[in-house]
Structures are given as C-alpha cells and as structure tokens.
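Handing you this structure, nothing more for now.
Complex shown without one protein chain; remaining protein chains in place.
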Amino acid sequence: ADPIVIKFSHVVAPDTPKGKAAEKFKTLAEEKTKGAVKIEVYPNSTLYKDKEEMEALQMGAVQMLAPSLAKFGPLGVKEFEVFDLPYLFRNYDDLHKVTQGDIGAGLMTKLETKGVKGLAYWDNGFKVMSANKPLKTPDDYKGLKMRIQSSKVLEAEMRALGANPQVMPFSETYQALQTGVVDGTENPPSNLFTQKMHEVQKNATVTNHGYLGYAVIANKDFWEKLPEDVRTGLDEALKESTDFANQIAKEENDKALEAVKASGKTEVYTPTEDEIKAMQKALAPVHTEMADRIGKDVIESVYKATGFDPSK
Amino acid sequence: MSALIIFGLLMMLMLTGMPISIALGLTVLTFLFTMTSVPIEAVALKLFTGIEKFEIMAIPFFILAGNFLTHGGVAKRMIVFASSMVGHWHGGLGLAGVLACALFAAVSGSSPATVVAIGAILLPAMIKAGFPKSFGAGVITTSGALGILIPPSIVMVMYAVATNTSVGALFMAGVIPGFLLAMFLGLTTWYRARKNNYPRQPKASVATRIKAFRDSMWGLLLIVVVMGGIYSGIFTPTEAAAMSAVYAFVVAVFVYKDMGLKDVPKVLLNSASMSAMLLYIITNAVMFSFIMTNEQIPQTLAEWMLAQGLGPIIFLLAVNVLLLLAGNFMEPSSITLIFAPILFPMAIKLGIDPIHFGILMVVNMEVGMCHPPVGLNLYVASGITKMGITELTIAVWPWLLTMLGFLVLVTYVPELSLWLPRVMGML
C-alpha cells in the first residue's frame, strides 16, 4: 500500500536545532514504521507561514507542526504563556520537570479542545538580552526599543524593565537592528548567532531570563485515525527525536555563545549574582500581572514542581 | 507533468482576456479540485494570509505617496528643474525628460506612474517645442521604466516578499544600476537629438537654476525621507513608505497647494483601488506558488537543472529569455510573483546572489514594460499621446535596444548591483 504521507511544516532553516530535529524525526519515523509513513518536511515556511500554520493544522491542510510555545496563547490556551514568564525556570532541570512531567502533559491535553494533539516539547534554550550598550541593571533598559515576538507576557516583561517593546517578525529583526529601527532584542544565543544579529549588536548579557521552546503537534483527527502500530512507531520516534532535539539545542546554544564571544563583534557579559537578583526583582511583578491571564493555578503548580519561591 | 498541466491551464485561461489574478486563482482551484489532497479550505485561508505581511503594506503606501506627488505639482517642478539643468544640451526637453523621470523615480515606486507624472506634462510641451511626437514618446516610455529600478520600487517589494530577501538591501542595490541606466538612456537621447538636430532650450542662468531647485526641493526632500529614513534606521521600509505618503500629502496640500483638502478623498480612493488590484494579484500569485511548492515543482526543476550541468552563465541567459518572453504577455508584478519563487531556488543552488538576481529581474521587467503586445508603459504613453501601439513600438526602439544592452551588463556584472549594499554593510 502507499505510505501515509505526513506533511511536517515549520518556519525555520533546516540547519537550526529544530530543523535538524525535524529531519531526525523523519528518519526515525520512517524507519520505525517500516515505511508505513512518509514524512515530508517543509522548512523555512515554504508551505505555511508563522501566521497561518495553526489554522492550516486545524483544518487538516498540514498534519504536523512544531510552533513556538507562544503560539498557543492566540489559539486560546493561554496557560502556555506560562513558559514566557521571566525567571520562572532557573535551569534546564527546572524546565524539564515541567515539560516532561505532569504539568506539561496536562497542558498538552488542553490543546485537544482546539482540534490539536500535543506530542512533545522541544527545547530551544534560555535567552540573552542584547543591545548596543552594556545591559547590567534594569535601569539600563529605560527607553530602549526592544524587539520582541508577539506576546503579552514578553510585552509586560519589557515594560517592567522600562523599555519600549516593539513587536516585529523574526525575519525583519536583523535589518531593524542593523539600521537601528530597534535598539536591542532577546534571543537564545543560537538565534542571535545564526541570524548574524551579533554582528549588529555591541553588547549581550547572559541573563537567562526567559525560555524559548517549541511543541510538536499534530492534527487531532488525523492522529487518532492512524493505525495503532503506526502511532506506536511514531511515538517512539518522537521520544528519541525529543532527546536528540534537546541535546543539540543545548549544544548549539553553548557553541553559539562561544562563537559570539570569539567573533569579537559583541561583548558578552555574564552578570553577577546581585545583578541577576536585581533583574529578578524588577521582573517579578510580571508574574502577578499575568496571573489572571495565564491562570494562577498553572503558575503555582509550576512553582511547586520546580521549588520556585516567588517571594525570594 | 503537473507543471505542464498547471502552466498550460494558466496560459489558456489568460488568453481569454480574463484578469490575470482570476486566471491564477482558477488554475489553482482546478488543480486543487482534481489533482491534490490539499484541503480546499486552505485556499480561502491563503487568500487572507497571503498578504498578511507588513512588508507588503509598503505597496499601498508607495502608491498613495505617488498619487499625492503626481497630483500635487511635484512632477511639474521636477521637470522645470531638470530642464533648467540639461535643457540647453542636445536633446533639450527630451534629455530633461530622462532626468525628470530619474528624479521622480527616486520618490515613486512605480514605472507607469512615472510615465504618467512626467509624460502628461512634458510630452505636450515637447510637441509644442517642435519635437516629433515619436521622439518624446520614446524617451518618456523608456525613462519612465526607471521608476522600478531606482528605489523605492514596488516590484522590488514584491520580489523581496516572494523570495524572503531584504527590501532595504534591494533598494540600495538598485541605486547604481538606476543611475547608469538613466545615463545610457540620456546618451541615446542626446545622440539621436544631435543627429536630427532637434530643438534645444536656451541655457538657464544660475539664478534660474537655483530658483528651480528651490521650487522642486520639497519633492526632492522625499528622497531623503525614504532612503535616508531607511538607512539611518529611523524607519523600516514599510514605515518609510507610510511616512512618505504623509509627507507627500503635506507637500501637495499645504506647501505647493496644487491640491485642496477636498481632493484628498479622491486620491485616497484611486490609490486604494490601484493597490487593491495589485494586492489581489499578489494573493492569487501566492496561492499559485503555494501549489507549485506543494507539488515540489521548483525543487524538482532546480535539481533537474543542476543534473544537466547548467552553469550560471547559461542559466542567467535562459532566465532572461524566459522573462523577456513572459514580458510579452504579462505585467511585472505578475511575472515577478509567478516566476521568482520558481527561479529563485535554482539561482541559489548555482550560487547567484539573491540581491543581484532581484536586480536583474527588475531590469528585465523594465524592458518588458516598454514593448508590445503587453507593456504598461506603452499603454500609458499611448493614452497620453493618443499614438497607436504599433507607432509607439517603432518610436521606442533606440532606447529599448539600449535597455537590452544594459540588461546584459547587469546580468553578467553582479558588482554593479552588489557593491553599494556591501559597502553599506547590508549583505
């Protein structure tokens, strides 16, 4: 019989961690289902753009995606915006307690009411702040035009720092930084480096203030109608490619940060403990400000899982 | 195979004379209904999201700005200035026409609009001054084409959107080729005028020149608003377009006062209608290229071509021939939107710079606009001069040949396009 074709569309280049993980998933899935499925990976928004892929998935026009977690707020599952909260996760261990534990699974279930089947969380990494001046204390952000992706949480985060958030598509960011339309931005190091943004930013600070991650999702009806054995094969492939994705994401981000330092084009600053404390303090109000939106219970369950104490 | 069916169908539908946008759309629908498993709802979605991009919004803004400039007396003052500078040389008002077109091109994003703005005022004047109608028509039809090469340029915005390249870098890349082409067209004009001893203007005094410059300065300042604004980082290209629309409005209504506030709604309506037409083509072309991608046609073509061992030189020649052929039937926006997504992956595989490829496409489009059977500039000039298309076709030949020569130059000397954006640090 002809293999079942799964179109897997994403919006980044094939050589990024997510792009590589998608290719890895393709290989593993085709292998584990013994050719019962054929995965067609469409990178770089060749099939659907950032703004339309979710609707396309809901309609069944594409079967699998790996959008950034920030995309689920507009879908109506605002609980996912918890991942954008500044300084909620201290490190990958904290994070994986959530994404690979019950909370993560619970959030994925919420997607089902939207016709979406959540399958796995893939890391990108923790973000650094960059601009054309040193960013040490919250005061340094005052009045800066900071590029963010569309997100109410990130907007609140930048406002809490006194910056002027500018929502701008990722594709326009390099040019905007280069010409000075915006002063700075926040990115995991791998994005900063692969987009060459470090060439047009003088300073970067390893604040690790926020997390950027993706969820692998499928059209729910499509997924549930797959033969049992095929789904088992795909689940295995997902599990292995998730480990792969998270591992290379970490590697690539570490490598990228070293490469940025080595380039000499951006001065990379690692803040002291006190400076981090000051940032945490400035950004703490964002948690309360966003509690109504995201859901107090979700935020608190994350606090509990990671042992985070908001009063500190 | 599916490529042949898609293109065959598109060609057939277009020949009935239906709008190109409708022909594109029907091709996509037919294909979707009969040959693919893409859910049909995706079409409706693409019809909205196809233009849901801030970069594309530069197009309506530039059209609006252009309309304010055309109605607001900016073109007229640029012509007076150009004429005071070069009118006394061989070619007289014709040469002034080339210069005025180049100046207007630097504030307007469209070629036909440039032909209209300069031609509608200058052509009657040239005829009165004793130039043969065909000479004037030839100069303006071809020089007007500078509108899409000298930034800002609507066609460049479309190319950028279709291929994900930077609008700012493309704009910068168009500057030197734009100057060069203006010079070549000027030389052709000068040579023909000298040979036929066409009338010249008396040499304008320095005082006259200064006055003409000061009168046209408000229009010329728009160059600073757009290009300066983009490169100093004050605006993104789309914002620069919006600012230039506001600026042009202020100049037309409050500075030159050639237009009253009561005329503004009419300009808005005309601009909206013209923009909507282009945006409608874009939406349908986006759908068309989505179908092509979905069928993996550009990727397959690119691989096939590499397997043939085609080098960049032959490839670029083939691209130019193909585009020149397409220029016989279609206008630049449709050609760019249909062909760029197909040709682009091949060009990249051959190591051709995306920006250089864009500029050569734009120059090719310029040629296409000036020759029959379909050539927007030609139609516009025919509207102004009331000359027939055949007669006009003969009239434009000397300049068209110049443009073809220039096309070869731009195609095979990438540095012409790439040098400036590189020194500006945009590549």
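As written, the chains take the letters A and B, and residue 1 is the first residue of each chain.
Note that in this section a residue touches a chain if its C-beta (ideal position, glycine included) is under 8 Å from a C-beta of that chain, and two chains touch if they have at least 3 such contacts.
Convention: contacts and distances are computed from a predicted model.
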item: Omitted chain (choose from "Cytochrome bc1 complex cytochrome b subunit", "Peptide/nickel transport system substrate-binding protein", "Septum site-determining protein MinD" or "TRAP transporter small permease protein") - UniProt protein name; value: "TRAP transporter small permease protein"
item: Which displayed chains the unshown chain touches; value: A, B
item: Of B:38, B:78 or B:93, the one touching the omitted chain in the full complex; value: B:93
item: Contact partner of the left-out chain, one of B:139, B:279, B:340 or B:416; value: B:279
item: Hidden partner chain, touching residue among A:151, A:205 or A:306; value: A:151
item: Residue of A:132, A:164 or A:280 in touch with the missing chain, whole complex considered; value: A:164
item: Missing-partner contacts on chain A, residue numbers; value: 54-55, 58-59, 73-76, 113-115, 143-145, 150-151, 155, 159, 162, 164-168, 221
item: Touching residues on chain B - with respect to the absent chain; value: 13-23, 25-26, 29, 40-41, 43-45, 47-48, 51-54, 56-57, 60-61, 64, 70-71, 76, 79-80, 83-84, 87, 93, 112, 115-117, 120-122, 124-125, 128-130, 199-202, 234-235, 238-239, 242-243, 245-246, 259, 263, 265-266, 268-277, 279-280, 283, 329-331, 373-374, 376, 379-384
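What we mean here is this: only the chains that are shown with their structure count from here on.
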item: Distance between chain centroids, defined by C-alpha means - chain A, chain B (Å); value: 40
item: Of all residues in chain B, those that touch chain A in their complex; value: 37-39, 41-42, 45-46, 49, 52-55, 164, 166, 168-169, 230-236, 239, 290, 293-294, 425-426
item: Residues of chain A touching chain B in the complex; value: 5, 42, 44-47, 49, 51-52, 55-56, 59-61, 169, 171-172, 174-176, 178-181
